[in-house]
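Every protein chain except one is present and positioned as in the full complex.
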Amino acid sequence: MTIAAKLAELGITLPKPAAPVASYVPVVVHGGVAYVSGQIAFVDGAVMTGKLGADVSLEEGQRAARACGLMILAQLEAAGLLEQVERVVKLGAFVSSTPDFFDHPKVANGASDLMEQVFGGAGQHARAAVGVAALPLNAAVEVDAIVALKS
Amino acid sequence: MTIAAKLAELGITLPKPAAPVASYVPVVVHGGVAYVSGQIAFVDGAVMTGKLGADVSLEEGQRAARACGLMILAQLEAAGLLEQVERVVKLGAFVSSTPDFFDHPKVANGASDLMEQVFGGAGQHARAAVGVAALPLNAAVEVDAIVALKS
Partner (left out) sequence: MTIAAKLAELGITLPKPAAPVASYVPVVVHGGVAYVSGQIAFVDGAVMTGKLGADVSLEEGQRAARACGLMILAQLEAAGLLEQVERVVKLGAFVSSTPDFFDHPKVANGASDLMEQVFGGAGQHARAAVGVAALPLNAAVEVDAIVALKS
């Protein structure tokens, strides 16, 4: 099954890939590996803003992380790489959070679970999840990715 | 000398590898490189919690970073990769800290020094150390790793 078919089966429509908000590119491929820039959560074109531990609930944070994951897929698709994914190698999950919020792994699962839904075993990745002071555009979550491509 | 023998010589017993606290895997290998997920410090099964600059001393932070390094080694061993390490390429050290704590490099040395003790020159790595707002389970330190494997 193609990834496009799998997305359709899951009822997932990818968002329009967001243009970088600055001087960089969304994806760089080197040595069969795609490095995807940090993606923040856009829903219907609006950034999902706020901080975990303050004005963003755990459930909203998970939805934001999932939206980051969808944007990663959208960037891979825009680069013509979505059907070439061999393995999601690593996700870096940055969660905007107050100093007393400690459930970053549950938030990041929004992106991680998506990868497993879409790619199955090839979506199982290494991960680091941390709580940061603030994110671009007041985003609640940012996720970047290292993805191995079929040769 | 095997790494197992070196650990014995150093009097180091690796901890039980911690199960991921969420939807990801501890290690992914691609192209001869092992990506190890962010590991937090467990000592005797309990997370070393708190923040540098507040309730965690520099010395405690260094011990937490060393414990993160031990967990990285434990994950490599559990994946059957410990004796295959060619080079520790990069460590990412995330230190939970107040906005006015600036000794992250000294904290991170707890993990870095361990790598050099265990692997010698092959343990010399690139590194980024930063102070984050909060970490999973209120951990004081989290460290992830990129490790090159013998082919």
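We just call them A and B in the order they show up, numbering each chain from 1.
Operating definition for what follows: contacts are C-beta pairs under 8 Å (C-beta built on N, C-alpha and C of every residue); 3 or more make two chains touch, one makes a residue touch a chain.
Treat the numbers as computed from the prediction; the structure is a model and nothing was measured.
Visitor: Which one, A:51, A:87 or A:106, makes contact with the chain that was left out?
Guide: For the chain that is not drawn, the touching residue is A:51.
Visitor: In the full complex, which of A:17, A:92 or A:123 touches the chain missing from this view?
Guide: That would be A:92, which touches the missing chain.
Visitor: Of the residues listed, A:31, A:45, A:80 or A:121, which one is in contact with the missing chain?
Guide: Here the residue in touch with the unshown chain is A:31.
Visitor: If the missing chain were put back, which residues of chain A would it touch?
Guide: 20-28, 30-31, 35-38, 51, 92, 94, 96, 98-99, 132-138, 142, 144
Visitor: If you put the missing chain back, which residues of chain B would it touch?
Guide: 31-33, 53, 86-87, 89-91, 97-106, 108-109, 112-113, 116, 124-133, 146, 148
Methods note: only the chains that are shown with their structure count from here on.
Visitor: Fitting the CA atoms of chain A to chain B, what rotation angle results, rounded to the nearest 5 degrees?
Guide: Fitting chain A to chain B on C-alpha atoms yields 120 degrees.
Visitor: Would you mind pulling out the distance in Å between where the CA atoms of chain A average out and where those of chain B do?
Guide: The computed centroid separation for chain A versus chain B comes out at 24 Å.
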